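Here the complex is missing a single protein chain, while all its other protein chains stay put.
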Amino acid sequence: MALTLSTGSGFWNPVVWLIAIAVVVVVVYLVWRRGEAGYTAGSAQVKPFISGNAEPAKKVAQMPASNLYWGFTEALSGYYSRVVPAHTGIVTDYLLWVLWVTAALFLLVVIT
Amino acid sequence: MFANLPYLTVVVLTVIGLSIILLKRNMVKVTMGLNILTSAVNLLIIVLGYREGGIAPIYTLAPQTYMVLPTPQALCLTSIVIGVATTALLLSFTMVIYRKYGTVNVAEMRELKE
Partner (left out) sequence: MIPQFLWDHAPAMTVAVPLLAAFLCPLIGKFTATGRKAWVLAAAAATSALALFTAWRVYTLGTWVYVFGATVPNLSVPPDSGGIPIRIIFEVDAMSALMLVIVAIVGFSVILYSLSADGKRSGLEGYYTLFLLLIASIVGMVSTGDLFNFFVFFEISGLASAALVAYRVEAGRAVEAGLKYFVVSTLAGIFMLFVIAILYGQYNALNIAMLASRMQFTMLDKIALVLIIGALATKAGSVPMHFWTPDAYALAPSSVTALLVVASQASLYGLFRLIFTLYNLSLNAATVGWVLIILGVLSMFVGVTMAIPQKDVKRLMAYHAISQTGYMLLGVGTGLAVLGNVAMLDAFGRMAMEGGIFHIINHAIYKGLLFLTAGAIIYRVGTRDMNRMGGLGHRMKWTMIFFMIGALAIAGIPPFNGFASKLMIYESVYLFNPVLAIIAMVVSILTLASFVKVFHSIFMGPQLPEYEHVEEAPTAMLWGMGILAALVILFGLFPQQVVDSLITPAANALLDQSGYLASILGGA
């Protein structure tokens, strides 16, 4: 059975991708096999290595979700400062938006 | 002018309903505004079925066979029932929010925003 998905101007065959992934997995396995086989549990070998510094407490080391994309939101602050306050929580504003869009569609569809 | 009076009523009710739901801040009033809007559309449906000189669409002992259309009346009944359920659910939501938040002002029930 043909496994190729043909869009009008291109194609995509998942089998090709699976073969590529299989090759990558084999390469990864070969590299992994060259590592150290044994280790002593509980010693310094299993702790994270931070150039000899002490490992910070779990809570301090965790990066909370709100801070992960600070750079992105800061760069687009001109956009966010307008769009985010538009999401007031007021339900009559929600209705106002529905009516504004319907009115705009009136002008677009009925007049043209 | 009098022939169009029902349609004018529909327009007036629609405008009243829309202005209530957009301008009022009390949730109970917004619910009633939605109810008025539903009534306006129900009235429109019934009026569209009217035929000049027709009688009520009941066949038993009918004095004449020229009747107004019965289908809009069935549509309107269904819509009234839906409107009752809608208004009841909206009012019960408002009651629970009043009990939990202490307010029925739409501008103050804004725990969920952005």
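Order of writing sets the labels: A and B. Residues in every chain begin at 1.
Keep this in mind: a contact is a pair of C-beta atoms (placed from the backbone, for glycine too) under 8 Å apart; a residue touches a chain by one contact, two chains touch by 3 or more.
Only a predicted model underlies this, so the values are computations on that prediction, with no experimental measurement involved.
Shown chains touched by the missing chain in the whole complex: A, B.
Among B:T9, B:Q73 or B:T94, the one in contact with the hidden chain is B:T94.
The missing chain lies against subunit B, touching residues 21, 27, 30, 34, 37-38, 41-42, 44-45, 48, 69, 71-72, 75, 78-79, 82, 85-86, 89-90, 93-94, 96-97, 99-101, 109, 111-112, 114. Interface residues of subunit A facing the missing partner chain: 1-10, 12, 14, 17-18, 58-59, 61-66, 68-69, 72-73, 76, 79-80, 83-84, 87, 89, 91, 93-95, 97-98, 100-102, 105-106, 108-110, 112.
Just so we're on the same page, only the chains that are shown with their structure count from here on.
In whole angstrom, the spacing between the mean C-alpha positions of subunit A and subunit B is 46. Per the touch definition, subunit A reaches subunit B in the complex via residues 84, 87-92, 95-96, 99. Residues of subunit B that touch subunit A in their complex: 18, 21-25, 27, 30, 106-107, 109-114.
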